[in-house]
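The complex appears here without one of its protein chains, the remainder shown in place.
Per-chain residue numbering starts at 1, and chain names A and B are given in the order in which the chains are listed.
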Amino acid sequence: MSRKVVITGVPGVGKTTVIEKALEIVGEEGITYKPINFGTFMFEVAESEGLVKDRDEMRKLEKDVQKRLQKTAAQALGKMEGNILIDTHSSVKTPVGFLAGLPEWVLKELMPDNLVLVETDADQILMRRLSDESRVRDMEGSVDIDTHQRYNRAIAAAYSMYTGCVVSIVKNPDDLLEKSAGKLADVLR
Amino acid sequence: MSRKVVITGVPGVGKTTVIEKALEIVGEEGITYKPINFGTFMFEVAESEGLVKDRDEMRKLEKDVQKRLQKTAAQALGKMEGNILIDTHSSVKTPVGFLAGLPEWVLKELMPDNLVLVETDADQILMRRLSDESRVRDMEGSVDIDTHQRYNRAIAAAYSMYTGCVVSIVKNPDDLLEKSAGKLADVLR
Partner (left out) sequence: MSRKVVITGVPGVGKTTVIEKALEIVGEEGITYKPINFGTFMFEVAESEGLVKDRDEMRKLEKDVQKRLQKTAAQALGKMEGNILIDTHSSVKTPVGFLAGLPEWVLKELMPDNLVLVETDADQILMRRLSDESRVRDMEGSVDIDTHQRYNRAIAAAYSMYTGCVVSIVKNPDDLLEKSAGKLADVLR
């Protein structure tokens, strides 16, 4: 049986670290997942079609072209053999508002089995963002981060209505990586 | 006009008591509803197809088989004559996460007119669960119960988007059963 697990979380929540540790845990049990970044995968589809040369050009594509690329990428992932762990966003916070990470035309092709929301307290996310000098991000306050995380839960519920996927909330507080990764491992098993 | 009302609530919220009292109230006005437990109804479908012998076997069925059974059950309910009151869950809390009680393929066939969320304070639910020795349940804290109830509101909103059903929140606090049942009766009238 091949499973499709989608994992999401706001920037700075520490998603990548939890993914790596969880894959290590289940890997020791002989369970393997191919980790796929949805944005990167979409870029590769666009590049192979000769539509873009670098990732910056992705944002400049027409809305209809972006939609078609999302669909093509989701179709390819939907047909993929073996377990896959798709790293993406429940919603993307843009300067004007929240964009759905998994709109209907993506869900329909992908039909994920699980959707994981990696979350932690807004204050901790704020501190992690402040200490991460490698990324240039618009600084949000903790109220905005809270709003974003709550919005992600709401849209995840809509994703679940449409696909039947199980929605898991994996808390990733400071200093408890083993526990957080363990929870994700439970989903992946 | 025949109506389909779905009623949901987390374990321990006292859904059954509210349903019984409300059916009594509207019954006196000559309004009748056939109460149906969605899980039991699905089991009866599975049993009649020779797929299972007892309810425990339901959980062990393949995901695709479960999905088909949900659809068949929803189809039968969708075509049923007269008013029906369907007792189910907005979401089911499993050890890994929240499962949609009414995924798209169920909603499409059922097309409920109303969805009722029976709710009360997490602390009261906790006390009711503690005093109910007949059920063996994983003990959750009140924060988890709150999260579950909020998630149920979010997924109910998604159900409403997809079907146009009216979503009613019926509070069921301690010692106010008459009032709670009265609110449900207003929905059923």
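Everything that follows uses one rule, which is that contacts are C-beta pairs under 8 Å (C-beta built on N, C-alpha and C of every residue); 3 or more make two chains touch, one makes a residue touch a chain.
Note that the structure is a prediction, hence the values are computed from the model and not measured.
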item: Contact with the hidden chain (one of A:13, A:86 or A:158); value: A:158
item: Which of A:57, A:104 or A:132 contacts the chain that the document leaves out; value: A:104
item: Interface with the unshown chain - residue positions in subunit A; value: 67, 91, 94-100, 102-105, 107, 147, 150-151, 154-155, 157-159, 161-162
item: Hidden partner chain, residues of subunit B it touches; value: 114, 116, 153-154, 157-158, 160-169, 186-187
